[in-house]
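FYI, not all chains are in this one, though none of them got moved.
Per-chain residue numbering starts at 1, and chain names A and B are given in the order in which the chains are listed.
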Amino acid sequence: MTKTLAELAQCLGGRVVGDPEATVRGLGTLDDAGEGQITFLANPRYAGKVATCRATAVVLPPGAEGYGRNVIEVANPYLAFAKLLQIFHVEPRKALGVMAGAHIGADVRLGAEVTIHPGATVMDGAILGNRVTLYPGVVLYPGVVVGDDVTLHANVTVRERCRIGNRVIIHGGTVIGSDGFGYAPDGREWHKIPQIGIVVIEDDVEIGANAAIDRAALEVTRIGRGTKIDNLVQIAHNCVIGENCMIISQVGISGSTTLGDHVTLAGQVGVAGHLTIGDNAMVGAKSGIPGNLPAGSMVSGLPAFAHRDWLKAMAVVPRLPELRKTISTLEKRIAQLEEAVKREA
Amino acid sequence: MTKTLAELAQCLGGRVVGDPEATVRGLGTLDDAGEGQITFLANPRYAGKVATCRATAVVLPPGAEGYGRNVIEVANPYLAFAKLLQIFHVEPRKALGVMAGAHIGADVRLGAEVTIHPGATVMDGAILGNRVTLYPGVVLYPGVVVGDDVTLHANVTVRERCRIGNRVIIHGGTVIGSDGFGYAPDGREWHKIPQIGIVVIEDDVEIGANAAIDRAALEVTRIGRGTKIDNLVQIAHNCVIGENCMIISQVGISGSTTLGDHVTLAGQVGVAGHLTIGDNAMVGAKSGIPGNLPAGSMVSGLPAFAHRDWLKAMAVVPRLPELRKTISTLEKRIAQLEEAVKREA
């Protein structure tokens, strides 16, 4: 595939500085890109490399020095890079229909241009939108509803009646709608509380590999529009996750907790149950959240407190043995002083 | 389905106060339940809502004020709620037999009324009890033994010769009997130690999604009767887990560790290997357990110590920078005092 800079500028919403008829047929990094390739400057730290790179064109932010090169100027070069990858390196999807070896139950409704690979199973009454791809080993339980332009990778499981929005991607092995972990104790044994709710995954959500999102006890576990969830994340029953959150790998969120929009939970964070985490809150890696967080919080630690204070406190931790010794020494010096003062009195 | 209060009271082991012939056909929360529904009071904090709720009947603990409503009095209303959900909302299981697209090996013995979905595989010599359900993608390796009334959800893997008891539920993607992580070093490389033991899952165990329970090196990794294990939990080779334990999401238990009965490990806890954790021990979320715990322990922290003491210690952590400054100031004041005392002496 070959594109002129004029064509690319239009796709990227940018403007050409230089030759709009110059053509490129791929992209590379500032270090690697050569003749016929386009590259980009995302980090101003590397601005000097624009002078020496060998690419046919460079995507730059407004005002950056182009060193006489062909430039496409865009507001957000990193975003442009994502779009260029899509243009040059992602093969357009081909619909293959229901392939031999796929298992389709009764009363299933399939949209247009679906691909259902061998070894995928769609159980009774499931409804699939247009351009849905189910890879081998995907299992949709009865009554699952899937929107348009959805990709479910190999061995994804979606349990009964759960609903997946449009443009959702779920990676291999992830389980949507497993039973919430709910038991009534009788003082001796645990009695299972049937989990009769569902999971709703809204539009434009992406979920990594081998994650687990439990169905609600009675109502809905919800993943809000545009939220991105990494591999091996656990989201317990009745959680409500807001829009455009970033939930990094191996995070665990306990039952009935609500996240606002644009919340970031770094890797291996744990959040207790029945909490409310405000919009734009950010939680540092491996932190444990025992209570509500107001919007805009930035916390770390186990249990977590303000990130800045945590950094300062953690700087003291390695010196605790020394501090303890100092205190012990001070105690002795004070005792001697007290003795001396008493003698003089 | 419609039930009289008299019928329900019998199922729940309770007694009716009010009209035993009143009928209900579903259940709801204190806030939501309406005419024809039954609700329950589990938390005394909400006792006032019993007066204003619109349900046909309320399940109450002995002695709670019924405000003139139809009441079923039971010792444990939360447990009654679990049973009511089962009665009204869980469809009775239908046996579908070995469905087209299921793969059954040689010398397999199947009990009565099984359902083996398309895409499930039962390898040679496996033995299944009565009323077993295998969802699509379940793989039973050769020689696996499964009891009665077992449900294995989609894409569960059970490795060779492992044994699953009666009334066990395992959620999607979980792997039972993967090789333990055992290698002999030669100073340069790691040599695999064949893991020839098995996993035994006793009766009434439930295991969440995408968990991993490794087979023993030589003998048995055992999950005791009635224990409940959440999603993404890791249990290493040769562990012996007691009865009726609660092991919350993302916990990891290292090899050859023994848990007593009724042990609770909260989310993301890590337990070192070759330890003994006593009955009824409780470990707070994200804690790390480096040594044995006596029965009845309640610990938190990394490494863990008494939970109460941990709470107090953690309250000091954010103030460490301040304490350090205080110590430094005290040091100067003492030096000045020493100077003053010396001058006077």
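Keep this in mind: a residue touches a chain if its C-beta (ideal position, glycine included) is under 8 Å from a C-beta of that chain, and two chains touch if they have at least 3 such contacts.
All of these numbers come straight from a predicted model, not from anything done at the bench.
This homomeric assembly is drawn with 2 chains in place; in total, the structure file defines 3 copies of the chain.
Keep in mind that, in the parts below, only the chains that are shown with their structure count from here on.
Simply put, chain A must spin 120° to overlay its Cα atoms on chain B, rounded in steps of 5.
Measuring from the averaged C-alpha position of chain A to that of chain B gives a distance of 26 Å.
Against chain A, in their complex, chain B makes its touches with residues 29, 76, 78-79, 81-83, 85-86, 89-90, 101, 117-119, 135-137, 153-155, 169, 171-173, 204, 206, 208-210, 226, 228, 230-232, 244, 246, 248-250, 267-268, 285-286, 302, 314, 317-321, 323-324, 327, 330-331, 334, 337-338, 341, 344-345.
Residues 103, 119, 121, 123, 137, 139, 141, 155, 157, 159, 173-175, 178-179, 181, 183-186, 188-194, 196, 210-212, 214, 218, 232, 234, 236, 250, 252, 254, 268, 270, 272, 288, 301-303, 305-306, 309-310, 312-313, 315-317, 319-320, 323, 326-327, 330, 333-334, 337, 340-341, 344 of chain A are the ones that touch chain B when the two sit in their complex.
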